[in-house]
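One structure is given here, and the rest of the page talks about it.
One protein chain is absent from this view; the other protein chains keep their places.
For reference, chains read A and B in written order, and residue numbers begin at 1 within each chain.
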Amino acid sequence: MNHISYILMVCALLMGPAACSYESRQTTVHEPGVYKGAKDPLLAQQKQQELIDRFKLVQTDR
Amino acid sequence: MEQFNKKWLQRISSEPDPPKNIDRRTFLIRSGMALGSGALMGLLPLSCVRQATTEERKNFPKPGVATEYRHSICNHCSVGCGVIAEVQNGVWTGQEPDYDSPINLGAHCPKGASVRDHGFGYKRVKFPMKLENGAWKRLSWQQAIDQVGDRLLKIREESGPDAVFWCGSSKASNEGAYLQGKFAAFWGTNNVDNQARICHSTTVYGVSSTFGYGAMTNSYNDMHNCKAMLFLGSNAAEAHPVAMQHILRGKENGAKMIVVDPRFTRTAAHADIYARLRSGTDIPFLYGLLWHIFKNGWEDKEFIARRVWDMEDIRKEAEHWPPDVVENVTGVPKDKVYEIAKTMAQNRPSTVVWCMGVTQHHIGTSNTRLFCILQLALGNIGMSGGGANIFRGHDNVQGATDVGPNCHTLSCYYGLAEGAWQHWARVWDVDYEWLKSRFDMSQQYDGGGGKMDYTMNIPGIPVSRWIDGVLEDKANLSQRDNIRAVFFQGHAANSQTRGVEMKKALEKLDMLVISDPYPTHMSVMSDRKNDTYLLPTCTQFETCGSATASNRSLQWREKVIEPIYESKPDHVILYLLAKKLGFANEMFKNIKVTNDEPLIEDVLREINRGAWTIGYTGQSPERLKLHAKHRRTFNTTTLKAEGGPCNGEYYGLPWPCWGTPEMKHPGTPILYDPSKSVAEGGLVFRAAWGTDRNGQNLLAEGVYSKGSEIKTGYPEFTDALLKKMGWWDDLTPAEKKEAEGRNWKTDLSGGIQRVAIKHGCAPFGNGKARCQVWEYPDPIPIHREPLYTPRFDLVKKYPTFQDRKAFYRLPTRYESIQSVNHAIKYPLVFTSGRLVEYEGGGADTRSNRWLAKLRPEMFAEINPKDANDAGIFNGQYIWLEGAEGGRIKVRAMVTPRVGPGTVWTPFHFGGWFQGKDLYDKYPEGTAPYVRGEACNTATTYGYDAVTQMQETKATLCRITPA
Partner (left out) sequence: MARMKFLCDAERCINCNACVTACNNEHDVPWGINRRHVITLKDGESGEKSVSVACMHCTDAPCAAVCPVDCFYTTPDGIVLHDKDLCIGCGYCFYACPFGAPQFPEQGVFAARSKMDKCTFCAGGPLPDNSVEEYQKYGRNRIAEGKLPLCAEMCATKALLGGDGNIVSEIYIQRVTKRGGRPEAWGWETAYNFKSKKE
């Protein structure tokens, strides 16, 4: 057991009880992960100004 | 799909009752189709859901295919919303918001948002068909036209031209509607009509006899400027949803919104003041308002003195309506009436809005007149923010009223007198004597009150009464024989009352021809076995033409797609039939015809050449197309173009658009508004009833439109008046030749109108609006209880009219019905109205997948008290029996939306008759997705004493659990 491993083990021992005593306030059991699906090509597009202009053209009372 | 739908309908009849305290839509969802949360789907039977078929999925937009954008106008109501269609390879693949339109600014109601479904047309009549021994048989167009034509000619031979009833449509374009009217004239009868009869005919008569023109005075957009608005018998949120955009903008600008209706409507949900009124008591309510107005001196005395004739008699009648009496008769609490009167008076300009809740009564014409009189008393007419904002129904009902088929007048209100026929004979370029020869000139008949006339000059049988034209003893008719055949082009029969008798009439007919995109309720409601023809007819998206919105603006529709299946547009069918009947050459003399298709633009040009009375003369096809192209340049409040090629003109050239198109009149955005010159769209009241009456001046006094060279009232313009004024030489030599001996209505050169306007004058004169209409049965509007009244105790004091022997060629009953106390057996008021998802008889909208999804069943709204009294619980089937015995089986919707004592149903359903689903009677594949009882199976007799408008809004019924 080298020096670093020893420190890590001590840390783990110290943190263990602390983690156990923390009462989770999450309402969902599941921990969300990272999106795992296909990449949406839309994300690469810069549409911001175009959409603002469109909003003003279509949805305002004029 | 049919199998599914049929099973589904059978299945829901045994569904458990939905829980209480849920809204109207949830109620329907739970009682039938699952459109609620998808997560609940697992709880529902499989048959509730189906996947779209491959066929239905094929109309989606394809990448990499060129898209064309076509501009049309929604065909579902009179607001006139622009529609942008995306078309790829001739297929309607998408719909975009028409945000450039100053009328809808891109907005749609669900009907407008679903018009692309017309491009699928699954439930359409796909080819001509004929009923043979109870089975539908396919025909070719040639066969259909030949068979129908031969039969018509045989009937004509045996019974004369009046034995056929031609029903045109306010869903046709102006050009289609105009040809429908012209067709009947060339066939030789006045037995022709359209939906306007049962929509706003009482408005047209009532308002035109008061102001001069019978149309909405201002516009939807102008409601931004109101300070108060009173809705009576109008449920704009469901009937004119996009109008609510302008109404709510007006409200946000500070206008007080008042709704008075027997139901707490979705419009009432947005109102500042709501009052519940007993059906059929509009006149007592309005006199109740006038009582407060006169008592508090809120009337506009100067306006009345200068521009109104005979307000005195109104003041006298109003004295009979003190608050206690009004509350007793109408049911509206005294303080509410006062509050409404005060709000209308203290927040001027205030406007009034009315629809079929006011018009569809046997005293409808009096109702609409008193509404006008209220506005005259308040001085609200002829100004922005005020006016009588009459919301019309169908997309082109205003146009069909103006130029289209009507039994009481030729195009554009010329009437039926010899002069009118001669005017149109000149426009049509046919010999008047030849036209006469088309009619039954063998003898004269009672034209009303014993005045004998030829049928050419007697109003025809109206659409509200065609069944009596079939069923009545022919000795009682003012024509040679009964109606033996009817031709319905674009009209739903389930929108007319007395369904049980209609069934009898249908069964008695020799021939029934239905020219419609969908097989209407009419094609299945009777037990006919033979001689029923279905002619597949296009929607307005498969042709082009103009349509007139409620605000009198004309909009041009481009053709979106080619006619689908074997369908043909109205004007082509009329041409083919005219050819078969032998008058196509005369009828289309000045209209170019290519491959049996008359040129729509030429039809509009012909209208332009003849329609001087109401200024349909300036709206050439070229000008309308220019407006459509540059619609973005029009201001959304004033509708005036600000810059661009239409600069200074009003959107759609709202009529009157005086003179020839070359005169470039901008249209009239607000009627009778003297603050603008006539050349800029200003106007005064029409001098349509002479210059004096019993020594009193009927011309305006000291009021004139801006820039007028005559600084007071003047009569209508004639050649003689021009000469008297010394303006005759302003005419060109060519105009002089045409104008000699003519007036502003009959001068085909337009010179008289041009010169009058040049001098700042209105061609139709400058008169007073009138409160007394001496030629009507009630010269001053008075209250008369409905024929079927729940308050029999009031009949003695407010009785109806006496029965009439010959009225629109028919005996018409009033007193003989009212004299019996029907309320003993039928204690509940029965009234009807619209749903936002459907339109009219509903044949097309109930066949639209996206709309059918939202509203799967017919129902009746019943107050909890009445439901409990009858032992009815929410969601169960009930029998609703009308006071003449017609019965409909519908779901009970128990709700406080209606007050105790009133039952309400929507009127869009059809496809059921007295408890029976008529699914099997539809041609294969054409039954609408949603079918249900037509409410008019249970409605009763009752017709307006001026126009023969049907009484649908105040009758009686009883309800029992089914």
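The working rule: a contact is a pair of C-beta atoms (placed from the backbone, for glycine too) under 8 Å apart; a residue touches a chain by one contact, two chains touch by 3 or more.
Predicted, not measured: the structure shown is a model, and the values here were computed from it.
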{"item": "Partners of the unshown chain among those that are drawn", "value": "A, B"}
{"item": "Full-complex contact with the absent chain, from B:266, B:292 or B:631", "value": "B:266"}
{"item": "Which of B:78, B:101, B:114 or B:173 contacts the chain that the document leaves out", "value": "B:114"}
{"item": "Touching residue (missing chain; options B:245, B:409 or B:952)", "value": "B:245"}
{"item": "Hidden partner chain, residues of chain B it touches", "value": "22-25, 33-39, 41-42, 46, 48-52, 56-57, 59-63, 94-97, 99, 105-110, 112-114, 116-117, 237-238, 241-242, 244-245, 248, 252-253, 264, 266-267, 269-270, 274, 836-837, 849-851, 853-854, 861, 895-897"}
{"item": "Where the missing chain touches chain A, by residue", "value": "25-28, 30, 32-43, 45, 47-48, 50-52, 54-56, 58-61"}
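Everything below uses one rule, namely that only the chains that are shown with their structure count from here on.
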{"item": "Distance from chain B to chain A - Cα centre to Cα centre, in angstrom", "value": "59"}
{"item": "Interface residues, chain A side, partner chain B - complex", "value": "57-59, 61-62"}
{"item": "Sites on chain B touched by chain A in the complex", "value": "97, 99, 105-106, 249, 636"}
